[in-house]
Structures are given as structure tokens and as C-alpha cells.
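Have a look at this one before I ask anything.
Apart from one protein chain that is not included, each protein chain of the complex appears where it belongs.
Chains: A and B, in written order; residue numbering restarts at 1 for each.
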Amino acid sequence: MTRLTIDLSIIIGGPQGGGVESAGQIALKVFTLKGYNIIGTREYHSNIMGAHSYFHIRASSDTPRALRLPVDSLVAIDAESVLTHVNDVAKGSIVVYDVGSINQDASTLAPMEHSLKKRLEKMFSERGARPTVGEAIKLLEERGARTLDLPLKELLRKVSEETGSPLASIARTVNIMGLSAALYALGVEFPYIVKAVEAQFGKRPKILAPNIAAARIAVEYTHEKYGARNPLPDGPHKGRVRMIVTGNEVVAMAKIVGGLTFESFYPITPSSDEAHYIEENKYLDVGDVFRDVGLDKLSIVTLQTEDEIAAIGMALGAALTGARASTTTSGPGFSLMNEFISMAVEAEIPIVISLWMRAGPSTGIATRTGQQDLLHAIFSGHGDTPKIVVASGDHVEAFYDAIKAMNWAEKFQIPVIHLLDKYLASTSVSLDEWDVDPSLVEIDRGKRVYGPVKDYKRYEITEDGVSPIAPLGFNTMIINSLEHDEYGFVSEDPIDREAMVLKRVRKVETISKSIPETEKALLHGDPDAKVTIVSFGSTKQAILSAMEELYREGVKVNFLQVRVLSPFPRDLVSKVLAGAEKIVGVEANATGQLSFLIRAHTGYSVGHVIQKLNARPLYDIDVVYGVKRIIESGVERVVVNSGS
Amino acid sequence: MQRVAEVFKSMMSLGKSSSCSSCWDWLPHIHFPFVGYCTLWGTTTFEDYYCSSYKLVSVERERFYWCATCKVRLNREEAVSHWIMKHRVFRGAYVDPDIREELYEG
Partner (left out) sequence: MARRWLDYKTGAWVQWCPGCGDFGILNSIYGALAELDIDPTNLVVVGGIGCSSRSVYYIKGNNVHTIHGRAIPIASGIKLANPELTVIVTGGDGDLLGIGGGHFTALGRRNIDIAIFIYDNAVYGLTKGQAGPTLPLWARTKALAYPNIQGSVNPLLLAFAAGYTFIARGYAYHVNQLKGLVKAAIQHKGSAVVDILQPCPTYNDFMTQEWYEKRIYYLNEEDPTWDPVIRSPEDMKVKAPRILEKMLETGDRIPLGIFFQDLTKDTMEERLEKAMPGYLRTPPAKRPIDVKGRITLHPFKIFKDKLLET
């Protein structure tokens, strides 16, 4: 039996604040309702209102691993969206735009970035034209796109006249119109659009009514213009309850179900939404689950602090009392946390830091993605500071990793840095109940002792480097960031010092031994392939997707995904690399940070790298292109750059 | 609803010259300036609507203005220069009270 594979990608563009977010969420819901798997991300400027933003989604009857370019439909109801994404559109795709924008010229678009204007000028002048919406539409049509010109003002006038709704809700329907037209042209039946809009705005009738009217008016217009469409068949994932969730949210959920009781943070993109989701759920009705211990509500203390130093400091203080504690941040904030990373190592305090990487250095591009903080994480903290660094490749991994990170922190009494990034943070996927099953992980709090202990030694020298840990409040003791003896008492004695340094690094072996190999690194694909891609973090799905494409084209590659980057799984990585003819690193940083680690730990050099440096997500076409270039030409470095 | 219908009835689509799009009492939507908010009638109107209370925008008064062409707030001196360049200058812009839902952390 051959199953029809449906695989659709859409970009919805618009000014930030103009309704792109709702439209994107509705698009995700429509396809989920239709029975497809979805993935969708938001891309936006570090700006509050007006700059260009877009939602990029992909729906597939299979599992859409990564976003796909070019797209099958572009919803571009403002001039900037048409012009920005003019090269992101596939042949045969549907481009929805506003007739009223047709004469707009890139040079007059205030929010558009100067460099993009110049590029467009150049591109269109080569065709002897101005970079106007009209010219862009012409170009798109030449390239085989089907264009749909919405008379936006007229349609909106209809919505307004029909519903009499105030401007506030009318203007927001603009994107819903564009989206509904595109969806209808793609074959989505109107009732699905209605259902999705209801799911989005159902609890707010004042907003719901104009949005439904807008969708209907746009669909009617599209129907008149294009005639009846072939309906899109239902996907294979119908008839069950699904979850649509971002990376930020899935990590928040994992922390909550995994027993977090304290999270302090200082707001910073792209980490704040994680903290906000915990905050929203900090007082949870849990029914009967904890009835035995007399609880029907679970509370989590979440606190916005004065800076990131205090954010990690408070979490460490909480951890000392026995609370499961974490903080969340990105590069700039993590810089401030460095001194406390050192303290956590010296004083052996469990702590989880979710580190959502964004494009640096410094403030860089606050709202875009990157993988530039790997070495920052590994080498954070002065002094010898062994720690765990784990990088998640996708939402499901992020969920389990976040729970495991809390276990590891408590078990080894060490900082655990959970590496994530902006791409995962703001990317939504559809999940099933079994994708995020916390019962697969047990809660492990390590060598915890409650109650008074005779002659308690907080830093008792043990074979595995881990001492029994008593929360504050049962004994007298000293928790110390200065070098100390077994009781925690400050000591500069040479024998004490050496013993404590060795104790702390002994944990590295203990950790290496106790984390299963499969959780440290994973080899995907044919073990005998001659080309081995090495990477970490959220590049995973784009690489896997590219491998499928490369395989179809007869290029055999496998992919070593390094999950735990500290302690580095040296033997495992060496074993895989020993069999590789060509090693290709894929990283979203310019200094080859993973390559550096691999070389340092294994002696193997990563001969070729594919680097993504434009602060946009990695796409499978990037990887396909990069691998082919490397195989054909043998170049050392390919910088890939799709994305707008 | 009733009131809105009356408003529509009292309006006619006329040429640009004396429509909402150049009326003192009209605030164009921040992102989609062909639709806006009439502060006089307290309702949504489109740029080509017209009513008898029409009052031409001017940049005479010392206050802040909004340029819908440049999407930027202007002081009077700036407003005058944009006005001379034939930009669409208004008394202000309309922003959805719920816009927060559409915004991202930056």
C-alpha cells in the first residue's frame, strides 16, 4: 500500500504585533486537527512593535524533523513580507499578498533593514526594475508561483460591516485572512479553519467572531478566484489528543513534573518564556496524586531577581535547604553566573542551569539562534570546575534531559548546564502522550540524609567523590566556597587541598560511569558510511532530515550526535571516528567549538565543517548542500546561509 | 451594533481629499494604516470614509504626531518636515489594546 505523503511548508510574515503570532498558532492547530505532525517557529527582531517577523511552519504526514525551505505558501499581506521572502518560495507555491501594497517600494519601507534594501535594489536592478511588491510578484510568477491578490481593504471592510467589531479585533484579522486564503488554496476545508480559530480564541467571543468572519470572507474570495480546491486528505494522526508545545514550554513542563520547587531567574531572551510558563503553573492542582502526603496543590517558588548573579545565587541557596532548584538564562546572563558556577563546584551544591543559546557575542542578536556558548558552558567558572553539560537535539530530548539534569545535579552535587537554544525555545511541535512520559525517568536525589547525623562531614572523602548531603537545618556544618576539610571548615592545608581537588574531579569518572553510553552520544544512520557528521544540540533534526535526502541521492552519511559534552564521552566518540573516512562537523558557530573539543579529547581532527553563522535555524537544505560541496570539492569549511 | 450601523450610514466613500485619511480626528492603525479609529465617533473607519465633521489634519499645534509613512512618532518640527514631503502625518496611531499577545520577548 502506498501512502500519500503530504508535506507542506508555509511562511506567514508581518510586522511584529500585527497578528503573525495568532496566525501562526492557528496554522499549527489547523494541521494538527487535520491529522498531521507539525513543526513551527517564530523569527523576529529584537524590537517591540513594527519590525518584520514571521512564523514558519511545516506540516507532514511523517514526522517533520526540521523546517523546510523553500515553502509551499507565503502569506505576505504587507510589503515587507513579500520582499523579504521573495527567495524563500518554491515553484508552484501559493503567494498571498495585498493588492493595496502593490506599488510599495523597498526603499520606502521604514522598518526594513538597510542592507536588505540594498540587496533588493541590486537584485531587481539586474532585471531593470525597482524592488516593489508588484515586481516581486511578477518575479514569483515567472518562477512558477501561483499568486493570490487579496483586496485586503475591501475584505476587511466587509468584516467590519458584518460584525461591527471594533478596530482592535478587526485589524488583527488581517493575518487570519491571508492565512485562510492560503490554507483554502492548499485544500484545507473551511470547517477546519473554523475549529482552529475557535481553539485559539474560543474563550473570547469578541475576538472570535470577527476572526471567523474574516476567515470565511477570505475563503469565499479565494473560492471565487480559484474555484473549488482538491481537498487536502486527512493525515494519519487523527482521533487522539495531541500537544502543541514550544521548547521553552516543554522544558518548563519537565521541570515541573520532575519535581522542581524553586526557580529564580532574570528575564532574558530566549529563556524568559520558560520561566513564565513555570510561573503560570506554579500553583498546580494535582488532584489525588499527592493525597497520601496530604497535598492537593503543588507550589513552586518562582522569583524574578535583580540580576543573573542573584538568580543563580538564590537557586543555590534554595538547593542548600534540599529544594530542587534551577535557573534559566542565555549567554549574557550566563556570563554573570560564572562566579557562582565556581562556587557550586567548590561547595558541591546541586544546580541546574538551562542555557538557551542565542546569537552573540555580547548582546549580538538577542532574538536569533546560534551555538556559540558550548565552550563558554564547558569552561565556565574559574579554577578546576568539573560539571555536566548536556545538549538536547529536539523537544523530546529536551523534556527528558531537563528531568535527568535535575537528577544528575543532586546525585553528583554538581552544576548541570542544559544547553538549548533560541531555535528550540521558540519552535513548536506536536507531541503525543507517549513522547513525554515522565514515568520513564525515576527521581534520584542521590546520597541525601535527612535528620541529624553524628559527626556529620559534609565533604566526606569517598571513593566516588560524592559525599552524603544533608539539607540545612538538621546539623551544624559549614558549606564552603573556600577550600575546606571534610567538615567544610576552611583549610589551606596542602593535604586537605589535594584531597579535595581530587575528590571533586573523581566525580567526573563517577559521572562517566553512571550515565549510560546511549545517553552520552548517539550514532544515527549506517555505521559503515564513509562520511560521518558530528554535531550537538538542535541541529539534530535538520541533519537527520538531510541524511534522508542525501540517502535518496545515493550519498551515504552517518551522524554522531554528542549529547553529553562534559564529561566528554571520549572513548565512544573515538570509536566512531576511528571508522570514518571523512569527518564533517556541523555547528552554528565560527570557531568550531565542538571540533575543538573532539580534537582535544580524542586527537581526531574534524577535517571539514559546515557552519551556520547567519543566526537563523539550520535547514536540511543547508546540510545537503554543505555535505555535497565537501564531498565534491574537499573544501574544509562551508558556510551555509539559508533563512531570511 | 446599532450605533455602528448609523455611523456607516452617515458616511460615504468619497475621494481622498476630505476623507478620514486626512482627518484630524482619525488615528490610522499602527500596522495597517488603511483602517483606523475615529476618535469622534469612537469606531472603526476606513481611510476613504467621510463624514460631515471632517477636519483637516494640521501640524500647527505644539504636540507629538505620527507619520504613517515612516511609522514613527514625530515632534512638531519633524512633523512639519514630513508633512512637506507629503508623508501621511496624523495626530497619533491606533494600537490594539491586546497587542501584548502578539509580541515577543526581545
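The rule we apply is simple: a residue touches a chain if its C-beta (ideal position, glycine included) is under 8 Å from a C-beta of that chain, and two chains touch if they have at least 3 such contacts.
Remember, it's a predicted structure, so these values are computed and weren't measured experimentally.
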{"item": "Partner chains on view for the chain not depicted", "value": "A"}
{"item": "Option touching the unshown chain, where A:L298, A:L374, A:V531 or A:A580 are the choices", "value": "A:L298"}
{"item": "Sole contact to the chain not displayed, among A:L109, A:A318, A:A359 or A:A542", "value": "A:A318"}
{"item": "Residue of A:L150, A:V257, A:V352 or A:V466 touching the missing chain in the full complex", "value": "A:V257"}
{"item": "Residue among A:V245, A:I268, A:M357 or A:V466 that touches the chain left out of view", "value": "A:V245"}
{"item": "Of A:T32, A:S180 or A:T367, the one touching the omitted chain in the full complex", "value": "A:T32"}
{"item": "Residue of A:E154, A:D437, A:E509 or A:E636 touching the missing chain in the full complex", "value": "A:D437"}
{"item": "Touching residues on chain A - with respect to the absent chain", "value": "29, 32-35, 199, 237-245, 249-250, 253, 256-262, 264, 281-284, 286, 289-290, 292-293, 295, 297-301, 303, 305-307, 309-310, 312-325, 339-340, 342-343, 347, 399, 403, 433, 436-439, 441-444, 452, 471-482, 489-490"}
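Just so it is clear, only the chains that are shown with their structure count from here on.
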{"item": "Inter-chain centre distance, chain A versus chain B - centres from mean C-alpha coordinates, in Å", "value": "39"}
{"item": "Chain B residues touching chain A - in the complex, by the definition given at the top", "value": "1, 4-5, 8, 29-32, 34-37, 43-44, 46-47, 69-72, 94-99, 101-106"}
{"item": "Residue numbers on chain A that touch chain B, as the complex places them", "value": "14-22, 42, 44-50, 53, 78, 100, 108, 110-111, 152-153, 156-157, 160-161, 164-172, 174, 207, 267, 269-270, 272-273, 366-367, 426"}
